[in-house]
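Rest of the complex left out; these chains stay put.
Chain lettering (A and B) follows the sequence in which the chains are written, and residue indices restart at 1 in each chain.
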Amino acid sequence: MTVTETDPVPTGTAVTDPFVLGGRTFTSRLLLGTGGAPSLEALERAVRASGTELVTVALRRVEAASDGAMLAVLDRCGVQLLPNTAGCATAREAVLTARLAREAFGTDWVKLEVIGDEDTLLPDPVELLDAAEQLVDDGFTVLPYTGDDPVVARRLADLGCAAVMPLGAPIGSGLGIRNPHAIALIRELVDVPVILDAGIGTASDAALAMELGCDGVLLATAVTRAREPETMAAAMRHAVEGGRLAARAGRIPRRFSARASTQMQGLPEL
Amino acid sequence: MQVTVNGEAAELAEGATVAGLVAQRSAGHSRVAVALNGGVVPRSSWERTTLSPGDTVEVLAPTAGG
């Protein structure tokens, strides 16, 4: 199946609820990573179907980097670039990488990653807090990828990060949100935007993130490595908007037993 | 002279500049960043930044990321 590139914005309802991040206002609450796409054409179709306005990119040695075509595609899609520090294991490396990215991309926004374990790619809170402090002091708009520890999240917010981006599960695992309770606690403990980052596998995961009170969702693998990246991108667009609307709509309470939806009064005796 | 570029030994002429190295290495890349001995070399300084023997240089370019 295909998604026409002229695909309209899903509904008028979402645009009434703008997303303010780092002093800018976005319509879409879905941040998309570019890694893992089977082709540039697939990437472009996914970016367009997702409705995203903010996509992550990385820096690598020129020999290994994709040629400029990818940036041309992203420019054509009119999205803002968000450099990451993927692969950094220390605050020093991450800070230097962020500064190099500022040079290369001309943006002081950074998705801050400082990895503490190679198998799980989980963040190292100590190095992360150190790097976040340095980059905030250096004027960066810092979006830190963190675990789901509410205390670390609050420390990041207190340092002046523009948002906190707790994980749902390890990067690329597709396990969804392993600990919804922790995400709900983070939502209570911080005043900055909360963006669920990593672990999303399918649409209901993204909807749940929004229902837990997240302001946005960042995902890459779930879309780029899906059998049909463009279709999954459209699915995620719907899921994030649906989850956001549900969070605002005020859901019904959970009840152990039933409550009739059809009135029983006037039931005939047949 | 001998320097290390992107993790590999490279032989450059005396007085080689970062600008020259970038021009030689970054074909097809518009947005390039350069680290010299663990620090950033701003694009505005590439021309006047000459390399010295033993320098470690990283020439980086954009790629896909999550």
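By our rule, a residue touches a chain if its C-beta (ideal position, glycine included) is under 8 Å from a C-beta of that chain, and two chains touch if they have at least 3 such contacts.
Quantities reported herein were computed from a predicted structural model and do not represent experimental measurements.
Enquirer: Given that a single representative per chain kind is drawn, write out the copy numbers for the whole assembly using the chain labels.
Expert: Overall formula of the complex, using the displayed labels: A x4, B x4.
Criterion: only the chains that are shown with their structure count from here on.
Enquirer: Counting only Cα atoms for the centres, state how far chain A is from chain B in Å.
Expert: The answer is 33 Å.
Enquirer: Which positions of chain A touch chain B when the two form their complex?
Expert: Touch residues, chain A against chain B: 33-37, 43, 56-68, 70-71, 83-84, 86, 96, 99-101, 103-106, 171-172, 220-221.
Enquirer: Of all residues in chain B, which touch chain A in the complex?
Expert: Chain B residues touching chain A: 6-7, 25-26, 28-35, 38-40, 42-43, 58-66.
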